[in-house]
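My questions all concern the structure below.
What you see is the complex with one protein chain gone and the rest in place.
Then we have chain A:
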Amino acid sequence: MTTERDYGQLLTLTFSTPMPYEWSIGKYGSLFFHEIRAHQRFIGIRCPQCGKVYVPPRRLCAPCFMELDELVILANLGTIMAFSVVNYPFPDPATGEQRPIPYTYGYIKIEGSDNIFSHIINETNVERIAVGMKVAAVFRDREEMQGNIQDIKYFEIME
């Protein structure tokens, strides 16, 4: 049996070195971010077999195992399908810093697409947010864009 005194003798080791990565974004992912920068709108891709439009665009319709190449221009508009106001502390993966809470994580169907996109919704009052509300993406200033998902600042509920 471990006594309290024994327990105090037990050491632990801290490891806090970051592990760096440089991930390829791929052809369609790159197009998606270029389109945001150039026109502040989204780009999706249509499956020639089942007709489904995916956003962000990807190489493959998995159920059809069909390679995709028909790009579809989509507006920066969508509908809230689900949301959660997040209240627990969590380090921002982009910075390692504590992300301010609360924030709202949203499941958003972009107009003209058939799958669901996810991003932040800039409303944390649960009284003022509901499934079915229309939202519009708000982008970073063009000169601040970096070709990543934070080029979309958040989605804003439309009045």
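Annotations
By definition in this document, a contact is a pair of C-beta atoms (placed from the backbone, for glycine too) under 8 Å apart; a residue touches a chain by one contact, two chains touch by 3 or more; residues count from 1.
Here is the rule we use: contacts and distances are computed from a predicted model.
Entry comment: the absent subunit's protein name, as recorded by UniProt, is "Thiolase family protein", drawn from "Thiolase family protein", "Amino acid ABC transporter membrane protein 2 (PAAT family)", "Cytochrome c oxidase subunit 1" or "Acyl-CoA dehydrogenase".
In the full complex, chain A makes contact with the omitted chain through residues 13, 15, 17, 19-27, 29, 58-60, 62-63, 65, 67.
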